[in-house]
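Only a single protein chain was left out; the remaining protein chains are all shown in position.
Showing subunit A:
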Amino acid sequence: MADAIVAEGLVKKYGSVVALDGLDLVVPEGSIMGLLGPNGAGKTTAVRVLTTLLEFDSGRAAVAGLDVVKDARELRKRIGLSGQYAAVDETLTGFENLDMVGRLYHLGRQPSRDRARELLERFDLVDAADRQVKGYSGGMRRRLDLAAALVAKPVVLFLDEPTTGLDPRSRLGMWDVIEELVAGGTTVLLTTQYLEEADRLADQIAVIDHGRVIAEGTSDQLKAQVGGERLELTVASARDVAATRAALGPLAIAEISVDERSHHVVVPVSGGADLLVEAVRLLDADAVKVLDIGLRRPTLDDVFLTLTGHSAEDEKSEEERGA
């Protein structure tokens, strides 16, 4: 199977800020790649380079077998982009938006109309087709925007944070739509800040930070790297810390870590909610005074903490300071 996206050593600098710092990426045809990273990691820059929007300083990139610089014009016929903001015209109706996109792809007058109607039907927007977009909900706008990206039936689809800012219900709706698309064989590059989103949608995940891919693999592989589940407890005193260590020792699958000052104990475990019940029972039997206890699964922040040594939040505030 050929590779739909190949990027080698992409570098993009904005003055002294390095947005892409030697990004390498390979996405096989027909698969969905999740590009996971915090704000400012370089996800959007990567998408902009691969969709011919942005010139870069060095490296090489090809999409659908076409060089993003030399064959840009030809490439634009085969890609679709749905961005962070719904790039649809507020004053036009849903139908008019899609029809205009079709005509700008030079599909022809009647085929453009047919394609617009077809997409509106598929994206559950038939009732809203002739209403102005300004009256649409956030979820409807995103669906329309995605539909616009699909007008010319692209072979490679770029989704830049397709659910950022959506309420949970609309997010689930978008996920359904994207899953259907992938089942149809389109290659998708999806950027997201949410591990859960990458987890559900992507075949492969590339974790990106400071413009470089710092880890790559399936979602299970990444989680394993982060260390899986753990019990996190805060206990009342130093004596309780020692007692906790002793009591929960049998449950730990790796070394228990302790913060003596805050009486915080982290126990790597494996076994889900039953294990939490077991732990509470053991602690109770030893009369340990527990202030807080919880079973934690890896989050994006954990992936970051483990892979980079800093949290995703730090990254964000760094960026805010920089801005």
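As a convention for this text, a residue touches a chain if its C-beta (ideal position, glycine included) is under 8 Å from a C-beta of that chain, and two chains touch if they have at least 3 such contacts; residues count from 1.
The definition used in the following text is that contacts and distances are computed from a predicted model.
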Review point. Looking at UniProt, which of "Transport permease protein", "3-oxoadipate--succinyl-CoA transferase subunit A", "Tripartite tricarboxylate transporter TctB family protein" or "Sulfate adenylyltransferase subunit 2" names the chain that isn't shown?
Key: "Transport permease protein"
Study note, to complete from the structure: By the document's definition of touch, the residue of A:A152, A:L166, A:I208 or A:L295 touching the omitted chain is A:A152
**Study point:** Sole contact to the chain not displayed, among A:G185, A:G249, A:G272 or A:G294
**Key:** A:G185
Check your understanding: Of the residues listed, A:V6, A:V26 or A:L53, which one is in contact with the missing chain?
Key -> A:L53
Study note, to complete from the structure: Only one of A:R122, A:R200 or A:H264 touches the unshown chain, namely A:R122
Revision key, fill the gap. Contacting the left-out chain: of A:M100, A:L275 or A:I293, that is A:M100
Point to revise | In subunit A, positions touching the absent partner | key: 14, 48, 51-55, 73-74, 76-81, 83-92, 96, 100-101, 103-108, 122-124, 132, 148-150, 152-155, 173, 176-177, 180-181, 183-186
